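Structure first, commentary second.
With one protein chain removed, the remaining protein chains of the complex are shown where they sit.
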Amino acid sequence: MMNPKGTQPEDLVWECQACHVNLVEGPVTLMYMGNRITVDLPQCPRCGFVLVSEAVALGKMAEVEQALEDK
Amino acid sequence: MTAFTARALSHVPHVLRGITGNTLRPGGLALTERAADWCAFQPGARVLDIGCGLGATLMYLRDIRGCRACGLAISAQMLSECRGMPVLQAAGDILPFYDKCLDGIFCECVVSLLVEPPKAFREFCRVLRPAGWLVLTDVYLRNPQSGAGDLAASATCLSGASDNTELMKHLNDCGFDVILWEDHSRYLTELAARMVWTLGSRELLMQLLFPGGCSAENKQNMQGASPGYGLWIARLKGPKR
Partner (left out) sequence: MDQKALRLLESRCIQEEPPACQCACPLHVDVRTFSRCMVQGLWEEAWKTLKKTMPFPGILGRICDAPCRDVCRRKEAGDAVEIGLLERACVHTPAPVQRMPVLPRKRQRVAAVGSALSSLTAAWDLARKGYNVTLLEPSDRMGVYLFEIPDEVLPRSVIETEMEALFVLGVETVCRFSLDWDALEEIRRRFDAVYLGLDGLTFWGECDTGEPWPDAALTRISGLEGFFTGGLALEGNSFSPVWRSAEGRWAATTIDRCLQGVSRTAGREKDRPYSSRLYTAMDDVSVLPAITPQDSVAGYTENEAVQEAGRCLQCECLECVKVCPYLKHFGGYPRKYAREIYNNDSIVMGSHKANRLINSCSLCGLCEVVCPENFAMQTLCLKARQDMVGKKRMPPSAHEFALMDMQFSNSDRFAMTRPDPETGIASHLFFPGCQLCASAPEQVRDVYAHLRRVLPLKSVGIMLGCCNAPAFWAGDDALFQKEFSALKEQWTALGCPQIIPACATCYQMFKCHLPEADVISLWQVLEGAGLPAGALPLKLSAPPAIHDPCTTRHEPEIHDSVRRLLNRLEQPFEELKGNRSHTACCGFGGLMQNANPELAGSVVRHLAHQHPADYVTYCAMCRDNLAASGKRALHLLDMIFPSPDEADPAGRRRPGWSQRRENRSWLKNILQQTLWKESPENMEPYENIALSVSPEVQQILENRRILISDIQRVIYHAEDSGQKLCHPDTGHFKAAFRLYNATFWVEYSISENGFTIHNAYSHRMEILRKGP
């Protein structure tokens, strides 16, 4: 299953309740088992709250988790 | 998952470019910066970047550190990528330079691509000034005794990776003192993780690295040999400044 992007148009429809703005795509650092990678994910431009969609969490993120566990 | 090398990566620049910010190698510019600091290259220093790729190191050495840096690329296509910077097309083991004319050589993720690294090292020796610097970053096998013998024959993408002891010995035999060696395998791991992220699955990464498919045996050899990533800083033996 090709999963080309961490941000889908429908993710940017979500609005941050605290800041009342729409999410935008931007860089964010993810960490697991001592390794860090920087990727682009939807987030609130004000407070930085990051959305991990179901497709990302169960798709590419789960794959990266397993890849790092096998290290 | 760290199981790929510069050779495999050199086939897939379209995926890598986005990930590594035009450096086409694990760690991006972090190791370049570390090495340039260590060697304390001054503005005006003559530095050659062998296998300059898309010119990221070159740009850093020229624009940030003010070195008189020059690049070397083996393919005309790569050459055309580094417009506006001095880049020569030549092989790493026949350098178009006078004897003892360079202060330093960067050789990032290139040695594993060379058929005969000692030959290139002797050539570096020739063109470096006494006590000149050689900076290497590359993949290496952390567990060379485990299946590595079969690896050279079987998994082509790893065939260039050598083990640390062997590389150190070559450098020493060719006239270098290895001043610094550091393991930076985390960069390789993180690059692999980043590629899995971009591609979407581990399976697709394997397909990319082994376009013809990877046998279970190759996979096991590869995992057994445990590819890692390292930084070597060596200095030409001889009279000190």
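All chains are identified by letter, namely A and B, in their written order; residue positions are counted from 1 within each chain.
Following the convention adopted for this analysis, a residue touches a chain if its C-beta (ideal position, glycine included) is under 8 Å from a C-beta of that chain, and two chains touch if they have at least 3 such contacts.
Owing to the predicted nature of the structure, the values given are computational and were not obtained by experimental measurement.
Mapped onto chain A, the footprint of the missing chain covers residues 13-18, 23, 26-33, 36, 38, 41, 47-52, 54, 57-58, 61-62, 64-65, 69-71.
By our rule, only the chains that are shown with their structure count from here on.
Spacing of chain A relative to chain B, judged by their CA centroids, is 31 angstrom.
On the chain B side of its complex with chain A, the touching residues are 1-2, 186, 189-190, 192-194, 196-202, 204. Residue ranges on chain A touching chain B, taken from their complex, read 1-4, 6, 34-39, 59-61, 63-64, 66-68, 70-71.
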